[in-house]
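With one protein chain removed, the remaining protein chains of the complex are shown where they sit.
Naming follows writing order (A, B, C and D), and every chain is counted from residue 1.
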Amino acid sequence: MSSSDLLSVAPVLIISVWAILLLLLDLFIKNKGLTASLAAAGVAAALVVVIVRFGSDQVAFSGMIVADTFSDFLQIVILITALLGIAVAYDYLRRMNMERGEYYTLMLFTVAGMLLMSLAGDLILIFLAIELLSVPLYVLSGFARPEKGSEEAAMKYFILGAFSSAFLVYGIALIFGSTGTTNMAGVAASIAGNHANLTLLTIAIPMLLVGLGFKVAAVPFHMWTPDVYQGAPSAAVAFMSVGAKVAGFAALLRIFVSALPELSQTWGPVVVAISAATMIWGNVAAIAQSNIKRMLAYSSIAHAGYILMALAAAADPSVSEEAVSAALFYLFAYLFSNLGAWTVVLALERSEGRGLLIEDYAGLGRRRPALALAMAIFMLSLIGVPPTVGLIGKFLLFRVTIDAGLTGLAIVGVVTSLISAYFYLGVVIKMYMGTGEPESRSEGWLNRSAGLTALVTFLLGVLPGPILILARSSGFLTP
Amino acid sequence: MTVELAIFLGLAVVAVGASIAMLVSRNAVYSALFLVIVLFAIAVLYLLLSAAFIAMVQVAVYAGAIMVLFLFVIMLLGTENVESESRRPWQFAAALVLSYVLIIQFLVVAIVLPGDFGGEFGALVDGFGGPASIGILLFKEYLVPFEVTSLLLLAAMVGAIVLTRRESSR
Amino acid sequence: MIPGVSMIHILILSGVLFTLGALGVLIRRNAIVMFMSIELMLNAANLAFVGFARSMGALSGQVFVFFVIAVAAAEVAIGLALIVAVYRNRGSIDVDMVSDLKG
Amino acid sequence: MTADTLFSLAPLVILFPLLGFVFNLVAGRRISERGAGIVASAAVGLAFVIAILQFVALGLDPAGATIHIAEWIAIGELEVDWALQIDTLSVTMLLMVTGVGGLIHIYAIGYMHDDVRFQGDPSRFPRFFVYFSLFMTAMLILVTGNSYLTMFVGWEGVGLSSYLLISFWYEKGENGIGNALAGKKAFIVNRVGDLGFIIAMLITFWFFGTLTFEEVFSEAEAMGAAAVTAATAITLFLFVGAAGKSAQIPLFVWLPDAMAGPTPVSALIHAATMVTAGIYMLVRNAPLLELATVTPNVIAIVGAATALLAASIAVARFDIKRVLAYSTISQLGFMIAAVGIGAYVAAIFHLVAHAFFKALLFLSAGSVIQGVEHGHHHADSAEEDFNPNDMRVMGGLRTRMKVTFWVYLIGALALAGIPPLAGFFSKDEILADASHVNPAVYWVLVLAAFLTAFYMGRQVLMVFFGKPRSKAAEATKESPATMVAPLVALAVLAVGGGLINAPGLLPLTRFLQETLAGIEEPEFIAAIAILTTLLALASIGLAWLLYGRRPIKSRAPDPLQSRLGPVWIAIRHRWWVDEFYDWLIVRRYVSMARWLAEVADERFLHDWVHDRVIALGYVRATHWLASVLDLRFIDRGFDGLGALTRRGASGLGVLQTGYVRNYAAAVFIGLVLVVSYLLLS
Partner (left out) sequence: MEAWILSLVTFFPVVGAMLLLFIRKEREAAIRWAALMTAVVTFLLSLLMLSGFDSSDPDLQMVVRLPWFSIGDLQIEYFLGVDGLSILLVLLTTFLTVLSIISTWTAIVERVREFMIFFLLLETGMVGVFLGMDLFLFYVFWEFTLVPMYFLIGVWGGERRMYAAIKFFLYTMAGSIFMLLAIIWLGLEGGTFSVPDLIEAQAIPGNLQFWLFLAFAAAFAIKVPMWPLHSWLPDAHVEAPTAGSVILAGVLLKMGTYGFLRFNLGLFPEASIRLAPWVALFAVIGIIYGAAVAYAQKDVKKLVAYSSVSHLGFVMLGLFALNIQGLQGGIVQMINHGLSTGALFLIVGMLYERRHTRDMDAFGGLWRVMPIYAGLTLIVVLSSMGLPGLNGFVGEFTILIGSFGSEAIGSVWFTIVAVVGVILAAVYMLYMFQKLFLGPLDNDKNKVLLDINRREIFTLVPIVILIFWIGLYPRPFFGLTEASVAKVVELVSSAAITMR
């Protein structure tokens, strides 16, 4: 261990130390706004560190930590998510009367887990990071306790989360049994050197897919998503719908692309199937939803499917780097479009779960034109209509998919995008063409977050260049 | 058949038998006790597999702490018997079929397919599985995971408190 | 040390235990028993780890078990807390009763 | 003054009516009725002057000239200019159109003055002359166009003005819509003919690479035998066009209905000028017709058949204008037949002569109708469904409308072919040619000529002789001078018109030979002349026997009804041609359109394919995924399609039971499936 080793995990360190400090400080803070600000300050500090050290590839802690541009990019995404997550939570928690300092502490814990997911160079660390990210999320899901829905969400999330992480552990055990190591570089080397017991991997790979597929909500491991998203406090959902997915994809990409590239012929088709099923299921089921939180939950499932296209494409070694950067860009795009949409949901939610039906959005276009416009932009971006970042993201994904020769998958992708237009537009229709008087107060941080995310969603649609370059330089996974 | 194999088979039978008993017991307390038996059987297996430290941890943490916690909660809530007959027989049937298939798949992987499982166990270095060797590993190579574990436990603690604290204000 | 026993035996045993654990999650409705089944699955994994560690002479496998047990402890803390909370609110820990969210 | 200078004035012949059109369109409402009429008439008069100047110029330079005005369409090889062709053929037509047209314009000033008052909308007066000028413009473009395409501009333009003029009283007629429907019918039937014209142009262009008459003809001449097939095809399709415009079988049905227009319209457009455009066009294409094989026979047969069929129908009409309309069709048949047998000059000769006497007849009929209408108003008779066109309400007008009677008689005799009136010479020329080219056609035409004399005799006797059969007829008075003066002028022409190609001198033949190279001079066959004259006299005598001796009573059946039996029924029903077309085409099309719109498009494509196959299929597919419908989503209104799709998608919701164990099972299933795949692959 050296100081440079420490630098590689500096963001995690900052976040975790800050979390512990905040836990103590919070006892003395009456104004929870201050807690929120402090939490945000910690996240911002970590963000600064990431940005400062961006671009220096580093393998630290004897291969346990791999800090490369890939992880840096993801850390940026995660930390931005966290900042926005804190911003939107502040107003929401106050309005919903559950303003407690632990919320921010737990968020910081989970952020630490997410960051570790992107940094992990060892399967065992991935497992621990998943747990570190999940455990606080279980709690955040139940944060609106004693509200029954929130509790139920937490319960379901927890049981299924624990269930699927058991699969993950077993998968890791089998990988260990097969290759004699859990270090990803070691696994790759072992398989490449023909030392591995490949038969064991036929069970190990599916188990890994279960464990990580659960986190990113891929079909058929997605079923918790709508229930949890609906029941959990919206602020927590807004945050985890992006954060957990980003972390999950970080691990998925890292494991499959850098540890198991030799077996891409094996897992490639499986990922194709899962990706297709996820896109179809997510988009089709979303149509039936009348609750916007459930709708967005299915939407997030569907988007997992789109990103999985990149993973499927990454099975082709010649495009894997492109594919990873496409996934990265999409995650970045998704962060703003999706979190933005949730922000609007937060703005309209009222106590006891009112204001959550799509019906309730009727007339928003008149009542709060700016907010409605922002929502419309998010919806269009999620469909993939110009001039929003969603189009650029999908374009990149389809491009790598076709480049990898998976035209069929790309066709599933475009057809399901078409289906998705239906329910996203449904919201827009309600907002602009329905008649109603939605109640909502104008709250500073929510407004600012919605405005910012909408602006970024639009701007990245017009000028995606810088982020594209960034994503492109981050597509290479340190072996 | 060697003595060791016989012991292994005996423990295996105990573990599997106790697991099944855990699954079928109507009473949650019984289930917990059967699980304890399984955990003990596994701990003995750990010993056989030269993992003395882990065996100790298994007994202390699992059987000792975790299972006691389980029993404590069961007793506290008085929820030994919550289940009537299953309301969804197809779920039960599907679960059985799936488990059956998965076991078959395990067997196929372990026995039918070619794969190098290293044959019978060979000799080991001295002190393998002892606290010292594990400790060295933990604090050198696995320092980061170890620290993460501590963080995780802290988070879990905070979480548990958040979840169980009674709210007077609401 | 234990001639006659090979990794295959351990693997099969752990696989069976894992499957039984998974089966338990699927068929039991008592949240606590479900939870115990998950513990069984984790133990099966641990058994595999230890077996592989023994088979390959790689001690790191045993270290993983240590981590897994720690994680299990953390999960138990959260899980039981949740179960208690749900019980307080609903008076039952039958997971089938906890199914308001659906569709 | 050289010929070229005069030729360069030719565009004015179109420009004057065009200016008249624009003037009346813009200012017609602001000047007096008479003013509008005079402007329009003056425009035509000036055009007539220009036409005469062209005639003079042709005297100086018989070859004529082509005057380019501007480029029109130029794409690749397709080059069409706005250009006028001045040659003997077009100038003949110019003189006739502007001359007769001018007279009719003057007549119309008087006629429309009363007509707008009878119909109850005097403000519409200027509009009539707007349309008239538009018609003249289009007709003159048609006549002077130097290419198929420019001719087609006029061709369609006259169709348009015809449409507008037929439905001039668009709120009148049967059920208030009859006139409008008649106009529409005329336009659409003409469009069917245009189909032929357009296709002919397409073939012409791709075969000869040009659409200009001169170039096509010289090309065809150069190619000789190689162009026979093409020429046959082109002329056949052109004939379809001609059949539409000149009301030949099978497209003649629009012309009788076109009588819904005011009478000057019938005279100008539906007797003298527009309907003869088909003949003009075919004559223009004489070089191609000479090359073609099948076409001339087809044309001759169709023409003759039309002549006979229409004449037979005319026998059983009671509407004074309809008799004339069928007569026009019949006479057009004569001309077409003449074209078919190669007697181009005879066709043009009859065309001009027919223009004189048929215009005369129509205008006189207009005079009669308006007289009766006056009488109707004057007598203040309470007859509800009084129809001033019905010959059964007339009778005895001989004494009440003296001038009209005499000019009408002249026209009728000219039409019947009594020497030495115009019709005698022109018809005789056709018959003489037919007799040695195609005897079958000849005999059919003779029979038609016999019927012609008969129905004209019948008409004159019913209208002017006997006693008035209604109060209106009793009160009828002579028409005003503006109307009578043109009648007299036309009567003079009808009497002397035969001179323009009188046997022996043949001025018209000589004149046209400059354009239509190689036409033969017709011979005068005395035997035929005598035969036809006798037949005509006999026919008139027959008519007198039936209608003159004992004038029919107002409501009594026609004396022919009992004598002809079933034949009468057939001709009374116009051989059921309209009904047949209605049944075969109109109803088929309407029902097909309805079927396409309501069944194929609305119910099949729109509702079934979209709402059922796509939307509901979607529903079904998702149902299949989850056999049971989750009722919670059914009554959630969103919108029509939404409800369907949502309901369907909620099929997936059934899987989302809310039971954790099910979700876990899904995870498990996923695992087992993936492992199975990996093991099996």
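Observations on the structure shown:
Methods note: contacts are C-beta pairs under 8 Å (C-beta built on N, C-alpha and C of every residue); 3 or more make two chains touch, one makes a residue touch a chain.
The structure displayed is predicted, hence computed values, not measured ones.
Here is the thing to keep in mind: the chain we left out touches A, D in the whole complex. Interface note: of A:Ser8, A:Ser417, A:Ser440 or A:Thr457, the residue touching the hidden chain in the full complex is A:Ser417.
Touching the missing chain, out of D:Asp87, D:Asp114, D:Glu156 or D:Asp558, is residue D:Glu156.
Listed for chain A, the residues touching the missing chain in the whole complex are 322, 365-366, 369, 380, 383, 385-387, 391, 395-396, 398-399, 402-403, 407, 410-411, 414-415, 417-418, 421-422, 425-426, 428-429, 432-433, 463-465, 468-469, 472. Looking at chain D, the residues touching the absent chain are 70-76, 78, 82, 121, 149, 152-153, 155-157, 160, 163, 167, 170-171, 176-177, 179-181, 183-184, 187-188, 191-192, 194-195, 198-199, 201-203, 205-206, 589-590, 592-594, 596-598, 600-601, 605-606, 609-610, 639-642.
Basically, only the chains that are shown with their structure count from here on.
Taking each chain's centre as the mean of its C-alpha atoms, chain B lies 100 Å from chain D. With centres defined as mean CA coordinates, chain D is found 76 Å away from chain A. Residue positions of chain A touching 2 or more other chains: 124, 128, 131, 135, 138-139, 142, 145-146, 154-156, 159, 163, 167, 202-203, 226-227, 288.
Shown for chain B are the residues that touch two or more other chains, namely 91, 94-95, 98, 102, 105-106, 109, 113, 117, 141-142, 145, 149, 152, 155-156, 159, 161, 163. If the chains shown are joined wherever they touch, the resulting network links each chain directly to all the rest.
Only residues 22, 25-27, 29, 34, 95-96, 98-103 of chain C touch chain D when the two sit together in their complex. Interface residues of chain B facing chain A in the complex, by the touch rule stated above, are 105-106, 109, 113-117, 140-145, 148-149, 151-152, 154-156, 158-159, 161-163, 167, 170. Contact residues of chain A toward chain D in the complex are 155-156, 159-160, 163-164, 167, 202-203, 205-207, 209-210, 213-214, 219-221, 223-224, 226-227, 266, 269-270, 273, 281, 284-288, 290, 358, 422, 426, 429.
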